[in-house]
Structure formats: structure tokens, C-alpha cells
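Before I ask anything, here is the structure I am working with.
Here the complex is missing a single protein chain, while all its other protein chains stay put.
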Amino acid sequence: MNYGYLTLARALLPEMTLVAGALLVLAYDLIRGRRHTLPERRAAALLLGAVALAAALYDSLAVGALGPVYGNTLMLDPLAVATRAGVLGLALLTLGVAAGARLPRHPAEYVAIILFANTGFTLMGAAHQLLVAFVALELASLSLYILAGFNKDSRESAEAALKYFLFGGMATAFLLFGFSLIYGVTGELDFSRIALALAQTGMTPLLALALVMVLVAFGFKAAAAPFHLWAPDAYQGAPTPSAALIASASKLAGFTLFLRLLWPGLGALAGQVATAGNTGGWLTLVALLAGASLLLGNLAALAQANLRRLLAYSAIAHTGVMLLGVIAAETAGAGPLFYYLATYGVATAGAFGVIAVLEVNGGCQRITDLAGLDRRSPLLTGCLAVFILSLAGIPPLAGFAGKFFIFAAALQVGGVAGPAGWLTLLAIALSAVALYYYLIVLKQALVAAPAPERAGRIRVPTATAITLVAAAAIIVGLGLFPSLILGLF
Amino acid sequence: MNGLLSTLILVPWLGALVLALTPRLSPRASRVLALLFSLSTLALALVAWAGFDPAAAGYQFTEQHAWIRIPQVAAITCHLGLDGLSLVLVLLTGLVAPACLLASWRIERDPRLFNLLFLFLQGAALGVFLALDFFPWFICWELSLVPAFFLIKLWGGPGASRAAYQFVVYTIGGSAFMLLAFAALFAAAGTFDFVALAALAHSGALAASMSGPALTLIFLGVLLGLAVKVPLFPFHTWLPSAYAEAPTGASMFLTGIMSKMGVYGFLRILWPLFPVQLHAAAPVLLGLALGGVVLGAFAAMAQTDLKRMVAYSSVNHLSYCLLALFAVSYAGAGHPDAAGAALGGTVLQMFNHGLSASALFFCIGCLELRSGGRRGLGDFGGVRTVAPVFAGLCGIALFSSLGLPGLNGFVGEFLIFRGVFGLDPGAAAVGCLGLFATAYFLLTFWQRVFHGPPGPGVAGFRDLGAREILTLAPAVALMFVLGVWPQLLMGLINPLVTAWAAHLP
Partner (left out) sequence: MNLLPYTIYLSFAGALLSLVAGRRSAAAARGVALLTAVACWGITLYAAYGFTPSNQMIQLVDVTWISQLGIHYHLAADGISLTLVVLTGLAATAGILFSWNIAERTGEFFAFYLALIGGVYGVFLSADAFLFFVFYEIAIVPKYFLIANWGSTNRLYGAMKLALYSFAGSALVLAGLLWIYAAGHASGFSLWELAQAAAGLSHPQQVVIFAFLFTGFAVLAGMFPFHTWAPTGHVAAPTGASMLLAGVVMKLGAYGCLRVALPLVPAGLEFWQPVIAWLALAGILYAGLVALVQDDFKFVIGYSSVSHMGFVLLGLALANPAAMAGTVLQMFSHGVIAGLLFAVVGRMVYERTHTRQLAELTRLPLHRLMPFAAVVFVLAGLASMGMPGFSGFPAELTILVGAWQVSKVWALAAALGVLIAAAFTLRAIQVAFFGQAGAAAPAAGPVHLYAPITWPERTGAILLLAATLLVGLRPDLLLNWIIPSLQSPMMQAVWIGGTR
């Protein structure tokens, strides 16, 4: 029991840095912004934002794994530290993407909101109590809604934001209802205490209801089928850096939060998916979500002609695999899942980075807009190839290693006999299907000839170029040496 | 002399290589060079003859070159050896091959390639006659098909493509099963060597090492491979077209030498390795051989194309050899004299038929040249008056093929019939039908082509030129010599044949 405020302050140092940074960005722009042009203002905002993120990153690593903080309100275990570092890193990537994207009308506000969102994410990574979890989640979500609708000139952006907000708001309602039921039954807010209480009460109909609520909210947040309906529109309409952030950091933070909630917290109600009998716990539900996401995501992606929607459906498919990772965390711990989330985030953010640059140079909505990319920009083509192949799960890239670890862990849960095993086999089979649509994307980039009106060479801004290359290098490096991350857990 | 047999095989191949590497050689030079390389076979064969001791048992001039060694699995050698049978056939090759080249002297289209292929073919044939291990034997057996295919296809008549294709596919078809059979033998016996396998068969170890049905299947496989080559009725359907469409030189070699490869295979491989199975199958095979004899002859009677006529007559003549062999296998155990006669007749018939059939094809080739490509039975007539030398030499070849006493053909056929009559009188009787039919069509040939009113264009026929006489004369001379002094060859093979007859199961 550690109720020290000093420790709490230390634990929350990254969050404080981020808030301070956000305020600084806003202040700077307010004071000095009038004298500068929009690009310069954006550059300044991004720079300050990056500094803030870097500082926060340093803080979180320096603070390290303190363990339980402030009476178990926060838990700074290796998973938390890794999540925070991951989220901040992904946010840095997003800023790099923003450097090459279309110019927003209010750059400072944009960066500030990204920083606020990150505050939510880092808090989500460390939350160990129902209320803190909820607050963090809401902070992040609200910021993301705004980010999604930031492009006031675009109808799609507004539609994306609205859909995201409505679905997200409903999810939040479900979540709150579920949380209150849990509190009502157990009388505790803290995950570990809840676990103890649930071990005694076991499953009751009320708890079953609470589980369903929580999982529905989880499904919404993670864009798992059948709660995924907001995702394609959000990915398609939101400004590209926002989409990058939604796809990468928010997934990482969200999964970490729910992983903590489900396993340590509601672990007693897990049931089991090792055999095919009636399990009666949330594992079954998660398995169903995973299966639905895998099937829907992969099959729907086959039919897409819009690149962003394809990425959205592929995100849903990947969510399916991540949910499998949640199931596998029972025996394998958080390592495989975290690895998958982190590398998936980098790959997706990178892909959106490429899209962002293309958007400024002729637009990029349809897959065919990628045509002839290798002649227009070898850098973008190379990076895109790395990202897409990682998403497809081709070795020696990180995507493959991530899939491999999760599948191996999932099969170890109960062998091939039970639902976990069947899901794994399904996931493996569908990855072959997925290769088709990923190759279609690469085919446009590397094989098709460029359309006459979009044939000019593309100049990639330096910051974005560095970001993309760094992302690609991370994918390759982590693919070759996955122990770097796995060894942390 | 050490290495004589390898030299025999390699010299023609060396000639082929030389021709291959000199693309700018003039046609005349390539023909002369090829002829010289080809004659080397005759020279070396005579050397071998000189050093050959007919009375010695086993093989002479043997060579064993280690080739493929796989520890604990296989040790395949290039095993060469000469006995009376192979010597006779090598001599035959030495005589027929240069004749073929001389017959092809006037080929205008790419003579260098023609000669190159021919030398390659000659070497392969020699390899078949001299190899005593299945591995090199089969290589030469199959390789001989390649130049034969191209010789027929590229220089042949209008139907040459199809004929060549049929020829190769049939033969390879049979060879595939022969290959399988030998693979199985190898699996059981662990060796590919004919001498070793014959010893195993003789001692009964081969029969002990595998089940009866398996051994029968192997026997059938080898039989099939050899039967297509000879050919044995009813696997002969490829032959008339192939012989007819091929250019003259190739037809001569095909009938003279390549068909003997099949009979040689029967004598060298099938009979020593599978005496029991052959004995069991002999009644059926006798029937097939008789079918070949009779139907070959009657089919020849029905032909109007001279080349096809001689082709069918080849089926007939070769079936005599097989008839003798099958009769010996069937009933020879108790009749060593008859068996010896039959076998001796077989070998002699091989040699004689090689000479006479190739001579006949050459004559038809001469007719074709002079008539502008026609070779129908009714296209000629009265050639004797315009080309008496030609008529004379061709007549001798015809009568040799017919089996007229005084010429070489008679001795072989006589011995065969004498032997078969002593072994299976019924078969001999039926075989006589073939003799009558043969006499009929050959005399028809003689009469319709050389006698009677002159046919269209015959008046313009010139008689044989010097080169053509050079081609025919040695063969014709031998026909006379061997007719009155068969001892020349019989001396070589008598001890061998007697030994064979004595060792019948």
C-alpha cells in the first residue's frame, strides 16, 4: 500500500510532461503564430510536440517499473512501461506522418490534441482501477473524436468524427454500466481486489451481464466485429495522421487496458477455451469476437477498392489476431500480444504516412491511385512494401514474427482440439486470403504503370522521410530480433 | 590386344565428333572422312578375328573399366567382351556400314550432318554388340535410336515424320519395360553384369532370390523390349513405314544391323538369364515367330512398293532366327544336334540377311535414283537389257535372300530348318509356307523389274557406276564365298553354338 503523493507524481511524470507540452504548444502558437505562415506554424508545433513526446518518453523510461502506485490505482509493471514507451513512440511516428500530410488549419491545436490523446493513452497503460481506467479511456477517446473530425473542409471527416463519436459514446455508456455492475457486485474498484472478490462469488447472472457490457465496449474500442461499423468510415474520412494515431497508439493502449482488466481483474470469470465444452466465461465471448473479426475483416477487405477502407478492414482482421493474443495471454503472458500490437502500430502508421504524402501529391483514396509509385518515389515504394508485407505476415518482417508468436501461444493454451486451436487454424488459413489483397496493393505500387495525370516524381519532406525509413527499419529490426521485445516480459 | 574393343566403339564416335566440330568442312571431305572412320571398324574387326580363338570358352579381349562406384550399393563397370556371336556381328557392321555411307554419297542436303549421325549410330551399334553390362549396353541401345530418328526424319520420304516418330515411340515403349525389368533384377541380384547374371541364373540363385511371378514379370519386360526391336510379330507394325520412308543408307543399316541388335539381345540376354521362362513361353512365342514368318512373307507378296516388300521380307527372315531360338528353347534339351544346327543357322542367317537385305535396299535405291523417286513394282521392267551389271548383282542378292543353294542364304536357312525340323516338325512345316511365299515375291521382283517389256523411262537407265559397284561387289562376293565355303564363318561360331546346345536345361 503506497499512498505517497511523491511516488504518484513520479509515476505520472510522463502525463504531466505531455500536458505541459500541449499547453506550451498552444501558448507558443498563440503568442508567436500571427507572424508566421501556416507551414512554419505547423513546423513549430510539430517540433515542440516532438520534444514533449520525447521528454515524456524519457520520463516513463527513467521512472521505470515502480510497481503498484498510490494504493494500486496505477500499476507500473513492465507491461505498463512498455505500453507507455510504445504509445509515445507511435505518437512520434504520427507527428512525422503529420509533417508530410495535408496542412491543417490549426496546426498547434492539432498537435496539442494529439498530446492530450497521448496523455490518455499513457494513463490507460498504467491504470489498475476502474475509475482511472474510465477517465483515461475517455480522455483518449474524446481527443480522438476531435482529431477524426479535424478537417473542417471535408464532409467525410465530419461524418467520420460523428460516427466515431456516436459509436464511441455508446460504447462508453456500456462500459460505465458494466463497471458499475462490477462495483455493485464486488464492492471494489481496484483490479486485484476485484479479482479476489470474484474468486469467492464466482459467476452470477449479474456478472455475466457486466461481462457482456464490458466486452461490447471493448469490441467497439478495438473495432472488433460486429462492433466495427465505425472503423471503415473513420479511416476513410479522418485526416491521415489522425487515422494513423487511431490505428496504432489507441489500439495499443486500448488492448493493454482491457488485457489488464480481463486477466488479472476478471480472470476468475474467464472460463476456458482449451476444450470444446460449455465454458461460460468471457473467454468464449472473446473467442467469438476474434473469429467474427477474422472472417469479416479478411473477407470484406477482398472487396475493397478504396485503399483506406482496405486498411480499415485489414485492421479489423488484425484485431481478430490480437484478440487471439488476449486469449493466449493466459499461458504466454503479455509478450506476444504486446509485440504484435507495437509492430502492427508501426506498420500501419507507416502505411498511413505513405498515404499522407501521396495525398498531397495528387490524392490517395483508391488503390489504383498508388499506380506507378515505384517510378514516382522509390523511397515511398520501398517503405510501403515493408509495411504492407509486415501486415501480410511475410518474414523476416515483424508482422510475421508477431503472428507466429501469437499462434504458437494460442495453440499452447489447449492444443488443437478446442476453440482456441480452431481459431488459430482459421487465422492461419485466412492469412493466405489476406495475402491476396495486400499483394493487390503492392501490385499497383510496383507493377502497374502510373496514370498520366499522376506521373510526376514525388518529393518527400525530410521529416516524413526520416520517419518512414525509421519505421521500416524498426519493422525489419524487430522482425530479425524479436527477443528485444519479448525479453522484456 | 588390350583396349581393342573400346577402340572399336570409340573410333566411329571420334569421327562423329570430328565432323561435329568442323562445320565448314566441304561435303566431299566430310564424306571421305566419314568413310575412313567407318572402315576402321572393318579393319579392327579383322584384327580381332586374327587374334580370336574360336575354341576358347568365354569372352575374349575382355575389358572392365570401373565406372560408377557407390559403396555398399553398386559397382557398375564398363564390361566389354567378344565371343563368336559378337565377332560375327561386328564383322557384319564393318561391312554394311561403309556400304551405307557409299550408298549415301550423293546426299545433297547437309551431308556432314548425315555422316555425323551415321557414325554415331555405328558406334552405338558396336557398343550394343560388345557390352556385357546392362548399363553401357542400355545406353548404346537407347542412344542408337537418336541418330536413327533423325536420319529417317530429315532425309526420308514424305511420310518420314510419322514413321520416325512411330519407330522411336515403339522402341522406347519396349525399352521402358526392359528398363524396369532390369531395375528389378538389380534390386534382387545386385549386379547389372550379363556374365554374372547368367551365372546366377544358371546356378539357380536368381530364381531363388525372387518369387516366381516377379521373375516372370521381369522376363516379360525384357522380352517386350527386345521383341519390338527385332521385330517379333505382332510388334512389327512400325517397321514397314520406317524402312520404307528412310533414305537408302539408313534403310540398309536399319535392316542390316539394327534388327540384329534385337536378335542379339535374345541370344545374349533373354535366353541365358531366363531359360526356364523362355521354355515355358516357347509355345506361344513359336506361334508368334511363325506368324511373323508366314504373315511377313504373305504381306510382302501383297506389296507394290519395292521397299515395303523388302521390309516385310525382313520381318520374315528375322522371324526365322527367332523361330530357331524358340524351337531350341522349347525342345532342345533332348536334341543337342538339332539344337546346334538351329543355333548355328540363326547366327549365320543373321549375317547373311544383313548382307542380302542391305544389298537389296541399295539396289532399290539405285532404281529410285534412276527413275526419279519411283519405286513401285510396276514402274519398271526390262531393266536387265539396259543395265546388265546391275541386274546381275541385284539378281544375286535376290537369290541369296531367297535361299538358293550355292549362295550364302541357303546355308543359314537350311541349318535352321534342319534344326527346327528335328525339334518341332510342325513348326518347320508351317515355316515352309514362308519359304514358298518368299520365293514367290522375290521371283516376282526379279521378273517384273528386270525382265519383261521395258517400263516407262527405263530406256534411260544407266548401268551401275564405279562407286555403286564398289558398294555392291564386296557383299555379292561374300554371298558367293559363303555359299560355297560357309566354314569361314561357321568355324567361328561352331564351338560356341555347340556349347550352347550342350548347356540346355
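We call the chains A and B, going by the order they appear; numbering starts again at 1 in every chain.
Just so we're on the same page, a contact is a pair of C-beta atoms (placed from the backbone, for glycine too) under 8 Å apart; a residue touches a chain by one contact, two chains touch by 3 or more.
The shown structure was predicted, so the numbers you read here are calculated from the model rather than taken from an experiment.
Undergrad: Using the touch definition from the top, which of A:A9, A:A199, A:A303 or A:V416 touches the missing chain?
TA: Residue touching the absent chain, from the options given: A:V416.
Undergrad: Of the listed residues A:Y28, A:Y183 or A:F404, which contacts the missing chain in the full complex?
TA: A:F404
Undergrad: Among A:R32, A:K152, A:K443 or A:R459, which residue is in touch with the absent chain?
TA: The single option touching the absent chain is A:K443.
Undergrad: List the residues of chain B that touch the chain left out of this view.
TA: Counting only chain B, the missing chain is touched by 27, 67-71, 73, 108-110, 135, 138-139, 141-143, 146, 149, 153-154, 156, 158, 160-161, 164-165, 168-169, 172-173, 176-177, 179-180, 183-184, 186-187, 214, 217.
Undergrad: Even though one chain is hidden, which residues of chain A still touch it in the full complex?
TA: Residues in contact with the chain left out: 335, 374, 389, 394-396, 400-401, 404-405, 407-408, 411-412, 415-416, 424-425, 428-429, 431-432, 435-436, 439, 442-443, 446-447, 481-483, 486-487.
The working rule: only the chains that are shown with their structure count from here on.
Undergrad: Just how far, in Å, is the C-alpha centre of chain B from the one of chain A?
TA: 84
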